[in-house]
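Only a single protein chain was left out; the remaining protein chains are all shown in position.
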């Protein structure tokens, strides 16, 4: 099975669905992660000493390192302009072509109701691209491909009306999720500063960072879980079943 | 597998989820249908010549006949007061005990946001009873039983905010659904009068009666479908999965 | 009375509000239908053998033929780019000018919450254009015109939160709706393949195709109905009445 | 035409739909107003010196006086227990029988999502009673009667999700609305104290009291308007039209 | 300042707003907690060996012990019937009188949209009672009292549409919250079994148990937070301010 995640900026791959990527990689699935932008403008907030180009390079390397630990087959960082990502034909075409190149059964993206314009626009572009990718008359480098399922992952503070209906049990890969997250130095440092100060336990940042996974885990009856919500791909009918599922 | 439907009045079993009952019966599942009331007060609207007791007897026989055609193992009609059904401890206790007697994996009931008080109250009582049925300290005739899934079926005109997420393909049993519906004489007559007058085709009532199934079928990419929406059973956590489903 | 429909692609005029167009034409109303794009990219999915230009020509002729059967006075197909329609000043200006040319009392368009970007963008452009069309300082070819009512028609699978409040009884023109729909060969073939296979009745495609109209008809107490929902035109106050309507 | 309003306590008839009653009375319509309770428990908050029985008598007289000024044919005050009104079979039976006695074409009641339990319960009982009143097998003093339309009026602070779709222009009867409201001494005094203190204009209480009518008037393009929202009567299909309304 | 919490069953006081109670107690506020029922029927699920009376006694002692650790001034457990709590006049009267006895400025209760009937009914009874408690004509043991603010606390799995707007930073009292929670043996054991098995850290149950507080803490920029949402008390106007708050 093949799975591809399209996100606005690199950090989200470790934070919000990193455990799920590990789970799929361990099953032998081929996973791909693409960030639309290195997120260097946002990163500069915490690193005023570094140039935007340096930050873009760091963020790109960090996503690649994260992916290696997670078992993700390939991670890419595009250079759409951070803080100015828009659901234009150009963005959609790029995503359509990546979908056709990676041929995923499942696509993962942001929940589209979000306070960050880059996230809103990326999510909508991915939703639209999943439909357009199987129209052969839209010509790109690779031939048309039909995605079977599209899921939004959940974030914390900025998502509105995110009411997940699918929970992936990541309890058995939680250590790998943490190890992969550690590849994102700035993020680890930020979490440590914000939430863990004064805590003698060097791992306390990870405990805190996993709070949402514990919370969702309680909803799902397991130790740690990552939440998802299915999004509809236009033109792909709701699937009819032959019996009510238990 | 075992499946039990709890409804306010008998007619709904033919109209709204009759095809799904046939599908399950054909798989070898044991199905049960229980109406809280014969619906004799509503039935008297079209049959002012008959007494309420006669109507109750007719409606009860019709549900039993419907069930036989559908392959439903057992149909019962309780005598809670038509137009005055209320989610009281008595009603809940009756449903709890029936759940424990039939031991269903799946329970089906009305969508609770409805304009008919009997339907609202029945649906809420069933939702509550699915939770209470597995608390052993609530003593009834039969021992505690845990229902695994609870689904609401969809009606037409009176349901608010019913947005189904599960569609059962009933295309291959549509004839049995119609034949079972034919057991409900008053309903057939009412549909014929309302919608088919002047139509020379003696089967036109059935075409019309299947309109919603055709409509939902189009949503689901099949010829005929019945729509359902999962309801949450309190205390039963959302289930965690080991991977995103395709 | 004058009525104008603005839609993203041609097929919708037969499927979703074709009966209503016939009803208005029979009353002597002048009806106009404009598609923003021939929808050739979507059409190529089923017709990989034909060029996009051929498909555009076919779709345009089919809309014109449909309109003739429906009694629609004029149908036009614009050439905004299929799958890339956007609510730009250019699109809005085109619609504003068409509103001013046709001078409709009533405008019909898509429900704006839809999974197809072309539909979302067209619907919003029409909503905006109904407001802008009566601002004389926005200069186009024709003088300012005030639309009195704006309605969204309902589709099937892709519309979210469409809760219609107006139902047009099309029972007496259902044959004309079907005859007009027959002008759209690809659509007829697609419906036949999807839903009617194995059915000996050569008209079964139409029965299936009318499923939603039967469904909505049941809501409205008639045999066949098409559903609509009023949209607000900015600057046009809600109308005050002198008494509560019966 | 006949119109009947069922409300929890007397004051609402002057405040929230008094102008509409005057408009209908002036057209020659027969109007009826019934309060479920005198509202004496609430009234005692401002009048600790009076007994509950005195307050019940005062409130009853005030509603009768209000009705006379409004041209309402008959006003009644039932004695269901203030602050303990519940949607019981008894309450529903009382309303069913009043509907059958007054034979209204139109029924008016509260919007059911309200912070006062008496209002919630009264509104739901009226919604249910409009359905039950035309079932002949539910026996009360008077024969079955079918209400054609049911409207909720709008209040101010306590209603949730009230989004009116009908506005009655009461500009030409605003003086009568004020005069009728003046019959409710406690309410006038309360409004004067709360909002008008220090204002030299003796009529300022009425200006303030009419604020919502001015506000809704602006929505509807008239000087003063009262807002309503149609509620669905179970079993009464949405009405099909022969053409889209202008 | 005085604060009173009214809950369906005892456990919630430790789990969902225990830290907030500690914070208020440390400020010198007088806090009161009342459970409507000991929750013995639910407790019997995990303790089939104990009688309902034993369980009621245990649960009552545990709430009292929890309260002592939290610094709560008084905890009471009423004997309304577990799994059959209903928003009756009797329940409301009990809560009204407790409000009048404790004279709280702030009342805390459940969010009313919940899958457990006891919670739904308790929450609605508390909302109603906050209004009724200041109507002097409703006579109970103690004189009328006006509650100033009413807040719903948040639970995990069973609450619908809970979108908190207030977050209490409990980072500095997290140890006390855990210590108080430890008084509830069955709950600790249940959490340990469900979520912590195999974890060598004896405190891991508490880490898991605090997952939601970490999650909400991230939303609010602190280490641990408990979420609340203000509910409207009928008759208490929204408060007007003299300037926009920073």
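Letters A, B, C, D and E name the chains as they come in the text, with residue numbers starting at 1 for each one.
To be clear about the criterion, contacts are C-beta pairs under 8 Å (C-beta built on N, C-alpha and C of every residue); 3 or more make two chains touch, one makes a residue touch a chain.
Computed from a predicted model, the values in this text were never measured in an experiment.
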Chains in view that touch the one left out, judged over the entire complex: A, C, D, E
Option from E:59, E:100, E:149 or E:215 whose C-beta touches the chain left out: E:149
Identified contact with the non-displayed chain, of A:1, A:44, A:188 or A:243: A:44
Among E:65, E:188 or E:220, the residue in touch with the chain that has been omitted: E:220
Touching residues on subunit A - with respect to the absent chain: 40-42, 44-45, 48, 52, 83-84, 114-117, 157-158
For subunit D, the residues touching the chain missing from this view: 156-157, 194-196, 207-208, 210-215, 217-219, 221-223
Subunit E, residues in touch with the chain not shown (by the definition above): 1, 3, 20, 23-24, 27, 29, 105-106, 108, 148-149, 151, 165-169, 217-222, 225, 228, 237-246
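The rule is simple: only the chains that are shown with their structure count from here on.
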Shared interface partners, meaning chains that touch subunit C and subunit D: B
Repeated interface matching A-E, over half of the contact pairs identical, chosen among C-D, A-B or B-C: B-C
Cα superposition angle of subunit B on its copy subunit C, in degrees to the nearest 5: 180
Euclidean distance of C-alpha centroids - subunit C vs subunit E, Å: 54
Between subunit B and subunit E, centroid-to-centroid distance (C-alpha), Å: 38
For subunit D, residues contacting two or more additional chains: 237-238
Interchain contacts, given as pairs of chains that touch: A-B, A-C, A-E, B-C, B-D, B-E, C-D, D-E
